[in-house]
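Note that one protein chain is taken out, while the other chains of the complex remain in position.
When the chains are written out, they are named A and B in that same order, and each has its own residue count from 1.
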Amino acid sequence: MIAMTHAGYIAAGWGGAAAIVGAYAVWVLRRGRALSRQVPPEERRWS
Amino acid sequence: MWRDAALVAGRDLRVELRSRVTTNQVAPFSVLVLILFAFALDPDRQLLERLASGLYWTAVLLAALLAISRSAAIDEADGVRDALRLSGLDPAGVFVGKAAAVAAVLLGLEVLLGVGVVVLYGVELAGAGLVVLAGVAATVAVAATGTLYGALVSGLRVRETLLPLLLLPVLAPVLIGATRAFEAALAGVPADGWPWCGLLAGLAILYSVAGALAYGTLLEGS
Partner (left out) sequence: MTAPTPTTATGTPYGAGASDATTRPVAPVHTGSRASRVLGGLALGSIVLLVLYGLVWSPPDAEMADSVRLMYIHVPAASFLYTGCFITTVASALWLRRRTPGWDALAGASAEISLVFAAITLGTGSLWGRPTWGTYWTWDARLTSTALLTALLIGYLALRRLDVDPTARSTRAAVLGLLLVPNVIIVNRSVEWWRSLHQQSTLVKLDPTIEGQMLVALMVGFLAVGLVFTWLLVHRFRVAWLEYQSERLDLDLALVERRAEAGRASEAGRTPA
């Protein structure tokens, strides 16, 4: 794995994808928490 | 429905004629775009002539954005929306009428730009049949699509910036088809261009139907 050709591109691609998905996931989860505080439990019956 | 369409088309065209914005502002703007292209690209005439089809249709699309925006604006005036809803006019008819008015305006602009391209870029006309048919098909496609999307952004403060964002990606196939058809015609190889003309006709029909079906929902739901 260390001696891969085009290692930079692969790192950028995989790393970028992970970063984008990770950042988006964090954003969604945090927004979920913030909104959950404002909405009564009856309306969020998923747990 | 056709009578309603004629009614609405007549109204839209009369509004345009009376205000003269199209003739006094949109038309000069579109010619200005042609001139800007000459500044942006080397006015080495061969280059402009080779690119003429693409530049022409780009200018047409930009002018169309303005024309469609104005068509949508007519119905944004106070109470016009409600009047349309209550008038009992068939929404499909309203759609067809508005689209027809836009198409008429666009055809006028296209003729003007055609003259512009012949004069400014030194284009030699050829394949007239293909040029006319492809042009009409593309115009109907743009007008139908534009009227539908115009209704989607009608009444919004951000209408002017949102309309291009929504409309241009959707019109990309029309741009592709129209340019290829015109290129084929001007190059004297119309056989290459007729399939693209077919694509344009297909898009015209598709969006006319879609717009006619969706207009009622949009008129009510806003």
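Structural remarks
The rule is simple: a contact is a pair of C-beta atoms (placed from the backbone, for glycine too) under 8 Å apart; a residue touches a chain by one contact, two chains touch by 3 or more.
Since the structure is predicted, the reported quantities are computational estimates derived from the model, not experimental observations.
The missing chain, though absent from the display, is touched by one residue of B:Leu41, B:Val80 or B:Ala172; that residue is B:Ala172. Within the complete assembly, residues 152-153, 155-158, 162, 165-166, 168-170, 172-173, 176-177, 180, 199, 203, 206, 210, 214, 217-218, 220-222 of subunit B touch the chain that is not shown.
Across the interface with the omitted chain, subunit A contributes residues 1, 4-7, 9-10, 12-14, 16-17, 20-21, 24-25, 28-29, 31-33, 35-41, 43-47.
Here is the rule we go by: only the chains that are shown with their structure count from here on.
The distance from the centre of subunit A to the centre of subunit B, with each centre set as the mean of the Cα atoms, comes to 42 Å.
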